[in-house]
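All remarks here apply to the structure that follows.
Every protein chain except one is present and positioned as in the full complex.
Which chain is which? They are A and B, in the order written, and residues in each are numbered from 1.
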Amino acid sequence: MEWETVIGLEIHAQLSTRSKIFSGASTAYGAEPNTQACAVDLGLPGVLPVLNEKAVAMAVKLGLAIDAEITPRSVFARKNYFYPDLPKGYQISQYELPVVGRGHLEIELEDGETKTIGVTRAHLEEDAGKSLHEDFHGMTGIDLNRAGTPLLEIVSEPDMRSPREAVAYMKKMHSLVRYLGICDGNMQEGSFRCDANVSVRRRGTEKFGTRTEIKNLNSFRFLEKAIEFEVERQIDVLEGGGAVVQETRLFDPDKGETRSMRSKEEANDYRYFPDPDLLPLDIDSTFIEQIRAELPELPDEKKNRFKTHYGLSAYDAATLTTSREMADYFEAVVEQADAGQAKMAANWVMGELSGALNREGREIGDSPVSAQALGGLLARIQDNTISGKIAKEVFEAMWAGEGDADTVIEAKGLKQITDTGAIEQVIDQVIADNPKQLEQYRSGKDKLFGFFVGQVMKQTGGKANPAQVNELLKKKL
Amino acid sequence: MSLSLDEVRKIAHLARLSVQEEDLQGYARNLSDILDLVQQMEGVDTQGVTPMAHPLDASQRLRADEPTETDQRDHFQGNAPAVESGLYLVPKVIE
């Protein structure tokens, strides 16, 4: 209880440009090793970098979304170190003058409160390649396809005080970059990952404790687990009378532990200096305004609109706006169904649809039931063609690829029976078949009403309009 | 300005250059001489002077985001000392 955790995150978001930040090589994921590493990416003698305009625009977009200052003249610098996945022996990054200055992001805490997390800066840099440690006769293989992929490194202030807050911040940033369309957010492929700077201090003290940096966390769960472990470890060290060593650590997800990365420890003297192959990056207000005009509705704005416009609860609005894809999907459903059915649409998107997606590990973008199709189904509930219960059956069939709602309803004969005569006929038959129950009911056993409803529904295969069945049964009994 | 052998060893390591023990003394002398030459700058008043990183007062030109490069792996790997399955090979990297 007496320890306070202090966390700052450095998020690396791969920008979803088509070509690399300083070369014309493709950034497509999953190509054969080194087939997307051009002369510039390989650092061949004599090659030179030229900056990708889209990468700059994307950085500015994020800057505007977090209300940050855009640096009018930023500078690219070289960070010098030797590593086999770093072909030039230096990484082109930004050091003293990053493209995005100080900004902030609001996160929601579990108790419903919000907290503002400061963003120190965001800078453009190039990604490194990959080392493959499978055994090549005791050697390591180097694939440089990823080398030169644009990264936006978003550095937060040490404003988070628990692993949960760190996760909330990372999730919020994840949602934001996807809203902005600047990063695909694919964490398994490493498109969105972070380093966590973690320290602890006695509650009430102002001075930060010595921090460690946990590298390369590529899931929200790993982030949470890694920080939890690291906090415990640091407290143990301090309570045992020891001192935390400032170092880089790696999280082992199998063991749930962090361990020291000694290989990266020695003399981190990066010798930053302005890259003489690149000139200062000037960003004028015309460029900024052009990008501002392209900004989409941001998550917080959308959430508020969902509450006021659709009358959704805070919880529903927040859930539906977690990702732009889900929010867009929801709105398309509502448009197809009926503007008055927003609550029902919300329930279906968050319920049946999300459930089915989760079961199959699919993204909403490749749902077999499109928003239009789901809207069509909800419209059939609305116009009494089917009941809500039958609709679930129809949905399953649509998910299995059996066609749109109308096709399934038609093919399976699920259309609701609303013809009074037809329902009366069934009721008469049910009454005739169950004289004993009729007698009991008439002698005061009211509970048996449900039995008769059940029988009628059974006879009609669930298709009879429940309201009409109730009404007619009461009359007949 | 005189660099010690240890300092030369440290710099050589940072620059990833193996230097034979018997050559260290010579490098220490040469590097110290060069730093002495450079030392001339010390006396100059440069207060308020903006550092000049580049001879041209221009700004960075931007490139359209278009993939323009084609796969030249085999062509490029013709120069590689060790490759397998399209990968460049190096002695085992321990993280």
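Please note the rule applied: a residue touches a chain if its C-beta (ideal position, glycine included) is under 8 Å from a C-beta of that chain, and two chains touch if they have at least 3 such contacts.
One rule holds for everything that comes next: contacts and distances are computed from a predicted model.
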Per UniProt record, name of the chain withheld from view ["Cyclodipeptide synthase", "ABC transporter permease", "Glutamyl-tRNA(Gln) amidotransferase subunit A" or "Cytochrome P450"]: "Glutamyl-tRNA(Gln) amidotransferase subunit A"
Residue among A:K88, A:R201, A:K302 or A:K463 touching the omitted chain: A:K88
Residue among B:S2, B:Q25 or B:N79 touching the omitted chain: B:N79
Those residues of subunit B which, in the complete complex, touch the missing chain: 8, 11-19, 23, 27, 30-31, 33-42, 44, 46, 49-56, 58, 60-61, 63, 72, 75-76, 78-82, 88, 90-93
Interface with the unshown chain - residue positions in subunit A: 39, 42-51, 78, 80, 82, 84, 87-90, 142, 269, 271-273, 276-279
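We adopt the following convention: only the chains that are shown with their structure count from here on.
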Centroid distance [mean C-alpha coordinates] between subunit B and subunit A, Å: 40
In the complex, subunit A residues that touch subunit B: 17-19, 23-27, 32-39, 42, 44, 50-56, 73, 75-76, 82, 84, 131-133, 136, 138-144, 250, 261, 263-264, 267, 269, 274, 276, 278-282
Complex contacts: residues of subunit B adjacent to subunit A: 13-14, 16, 53-54, 56, 58-69, 71-73, 76-77, 82, 84-95
